[in-house]
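For this view, one protein chain was removed and the others were kept in their places.
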Amino acid sequence: MFAILYVLVIAEPDDGTGGGWRTTNFGSALDDPGGFLQVLLDALTFAGLLFIVASGFSLIFGLMRVVNMAHGSFYLLAGYIAYEVQQSMTGEGFSIPGSEVNTWEWVFPMIVAAACVALLGLIVQQLLLSWNQGEDLRQALITIAVSVIIADQVIAHFPRTGVFEVGGGNAVSMTWPGWTERFVDLRLWGVQYSLARLVMLALGVVVGILLYLWLYRTKTGMVIRAGVDDRQMTSALGINIQKTFAIAFVVGAALAGVGAVVGSSQGNIASGQDTQWLLNSLIVVIIGGMGSLLGAAAGSLLYALVLTFSASYLPIIGTECCTNYSIVITFALLAIVLAFRPQGLFGRAG
Amino acid sequence: MRRLRSWKLLLPLAALVAVGSVSVSGSLAASSQASEVRVAIMTDCKGAFAFGYELDIGGAQAAFAQYAGGKPKNRKKPSAGMTGIRVGNTPVNIVGYGCGDDTAPTAIKETRRLMEQLRADVMVGPLSGDEAVAVANYAKGKPTKTFIIGTAGSQDPTMQIAPKNMFRYHGDGAQWNAGLGEIVYKRLGWRRAAIIMDDYSFGWTSGAGIIADFCAIGGQITKRVFPPLNTTDYAPYIRQLPRPGTVDGYFWVVGGTGTGASLKAFEQAYGRLDPKQHAGNLFFAFLGADKEVAPKVVGAYVGGFGTAPGLKTKQARAYEAVIKKWYPDLPAADGFVHNYYNAAWALVLGLQKSGGRVGAALQAAMPRALKGGYEVSDNGQIRLDSRRQAIQDQYPLQIVKQGNSIVTQVVGYVPNVDQSFGGLFKPSSPPPGRAQPKCVKKKLPWQGKIKVVRNGVITNQTIR
Partner (left out) sequence: MSSLALDPKVAVERVVGVGVLVLLAAGPAVFNDYWISTILTQTLFFGIAASSLVFLYAYGGMISLAQTALMGISAYLLGNMVTQRVPGGETKGLTLGWDPTLALVLAIVITTLIGLVFGAVASRSLGIYFLMLTLTYAVIANYFFGQVTQFGGFSPIAGINQYTPGFVGDLIDHPDKLYYIALGTALCVYVVTRYLARTPFGLSLQGIRDDPVRMTSLGYTVPLHRTLAFGYAAFVASLAGILLVWWDGQIAPGNIGIGATIELLVMCVIGGLARIEGAWLGAFAFIVINNYVRDVELPVVGGSFNTIIGLIFLVIVLVSPDGLMGIWDRLWGAIRRGGGGGRPEPAAVGASTAREAGSS
């Protein structure tokens, strides 16, 4: 409550005098609604990206109880594959200006990358996970081993246009299609906002809607939801749960791929980001609750909101305090949520 | 019978024990004998700087090939190894390559493996800032071993910690940025600027060089923003920067992997980047950034890496020819290659003087001056100060378009940059941090003496 009040009323813009406990980068939401709106949109659009990646993780987790520790590695691999495909399509080399990328040259790499990691996911699931269903910890460890291998292989082979020969895993980035490179006038307190970031939010919403339709309006989806609720019962009813598991794993891996394309267009892709994205996915799922679509959405939103607002609205006291601690505060809040709701916001107890 | 079989099970255990006890007994041979010199090359093969692996090894081995008769096993792949290195009558063996991931704990683990298990006498490396801090602290407890930093840019290893057995033949992150502040002050008229820097020792040291230089000539740093390493979304940190129009420009010290992502976040907040409003450290132009980042900021000024791409001096040409001769694909003007090359070369010179002896004899014999590829002042020699840290010429750069490709071009020559910035940094002062150094107007040794470099030729004009 105090946090909300603080953002709304108390905060004052930095006047360059070093600041006190009321000094922030932005004025309060009432004084500086434009700034507030921008920060809010930053959070919402980031949540869109988080949701795309984490929903795949959550799906696998919820249905199969597999903590897929290789999710981040799938992300990393897909990001590099998409980059290479986009490079070869535009023939540009290096960093491509947005004006030379059309929608197809963005969508096609995404399809290729998502298909590649979906296939990889299928192989991993069929070869390594399908026969030891129910051994949660062992499966998590198998995926850890897989992630170690993938991370090393990515460094060995990507990017194809490295500093020295092939490989190295240095940072490269995808390019959004040219038409997103502009600002949208929101006609609200004079705020102009990046279309690319709004597209990112829209993609998150689209993925959410598609997943919803799939899970709640198709037969496969119903079987998956039944599997989440009661695995034994579902298979006792004569439903081929193994096939359902395979489908869910493929979709989950593909979502990591789609997320990677969005993420590497938004930022970039580089060796080391696999761990970061695994962590991001874990956090979203921890907050939201496992295996619930709504939970993944809520988890993404809360995580993005807290991270973004604490970085933007924590008071400035000298150069040492306090915006630097936004990430610590984010996780402290997370621990509090968990202490009161161990199963996450939308998870089921037990 | 049963008993017997059960004992069989102990075989693997016995085997492991045997491995332990057999794997060479004791460290007798290491220190005083002149029979062979064991050298380790420490670099990264995981994490954000994994791509430095071949560059670093290649740079170091090119020097061994040129000055000590080493034969590369594979000219396309330096890490395949090198044989036949000899200094005088002493064979030099490269006993192993270290694989760090730019964190301190891994660096220490690898250093122990190289120095204690593989019994290296000398280490060339490590690669990055915090690794060097960790290794410097480790070096304190190993006075008979010699450490020559590869290409790490943190200040502490040769300033606050400064173990007597550690040498650095290149500038630290602050030195690399000498002159950048003055150039944007004079050429672009910046007076008030903001700085965004990675929240760790290399970021702070690199930023310290920019802040010291810019403030010394009279500029003001109005805001310092510190995104943590591994930030996924830079938008909230970009929002912390003052809006365009309220400052003249922005210094970027976000790197490794975050450079591109943070610049994109700026574009998404404020539109296309105006190169006159942005200046960066080496992460704008080196370490693969020339491909990812540079095209976005054509025209921007960039801090150096102790190298001068395209400098037309005899010494530079000769150095580049050496690299090309042994490893044709290595980019000679990359600081990774150049700094590891100098480190290994210095080692060869030291061994020549010490007659192949290591330990204290080698430490005493390590050269106090080195004809580095891009050095011009003092007859083209890098000199070491009393804490064994290089005093080196620096070359601020500009990103320019040349035909269809985007290249970095040297714009200035800053002679004899020392680590203390004319007394601003001291062993007794705290190392660079979030609030260090303060923004103060000061006379720096090179202030007003930066020479214009045009088409790779150092002119007599000073930057105005």
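The letters A and B name the chains in turn, as written, and every chain counts its residues from 1.
The rule is short, and it goes like this: a residue touches a chain if its C-beta (ideal position, glycine included) is under 8 Å from a C-beta of that chain, and two chains touch if they have at least 3 such contacts.
Just so it is clear, the model here is predicted, and its values are computed rather than measured.
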Touching residue (missing chain; options A:A47, A:V112 or A:I150): A:I150
Contact with the hidden chain (one of A:L63, A:A82 or A:I286): A:I286
Residue in contact with the excluded chain [from A:M89, A:A115, A:L128 or A:L195]: A:L128
Absent chain, residues of subunit A that touch it: 65, 67, 69, 119-120, 123-124, 127-128, 132, 135-138, 141-142, 144-153, 155-157, 275, 278-279, 282-283, 285-286, 290, 320, 324-325, 327-328, 331-332, 334-335, 338-339, 342-343, 347, 350
Those residues of subunit B which, in the complete complex, touch the missing chain: 2, 5-6, 9-10, 13, 16-17, 19-21, 23-27, 45-46, 96, 99, 103-106, 108, 112-113, 116-117, 129-130, 133-134, 137-138, 140-141, 154, 156, 160-162, 199-201, 228-229, 427-428, 430-431, 433-434
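By our rule, only the chains that are shown with their structure count from here on.
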Rounded Å distance, subunit A centre to subunit B centre (Cα mean): 33
Subunit B contact footprint on subunit A (complex, rising order): 14, 16, 25-26, 35, 38-39, 42, 45-46, 49, 93-95, 97, 151-152, 155, 161-165, 167-173, 183, 194, 196-197, 263, 266-268, 270-273, 275-277, 280, 304, 307-309, 311-312, 318-320, 323-324, 326-327
Subunit A-touching residues of subunit B, taken from the complex the two chains share: 45-48, 50-55, 58, 76-77, 101, 199, 222-224, 226, 228, 230, 232-237, 239-240, 256-257, 259-261, 264-265, 267-269, 271, 287-289, 291-296, 329-331, 334, 406, 434-435
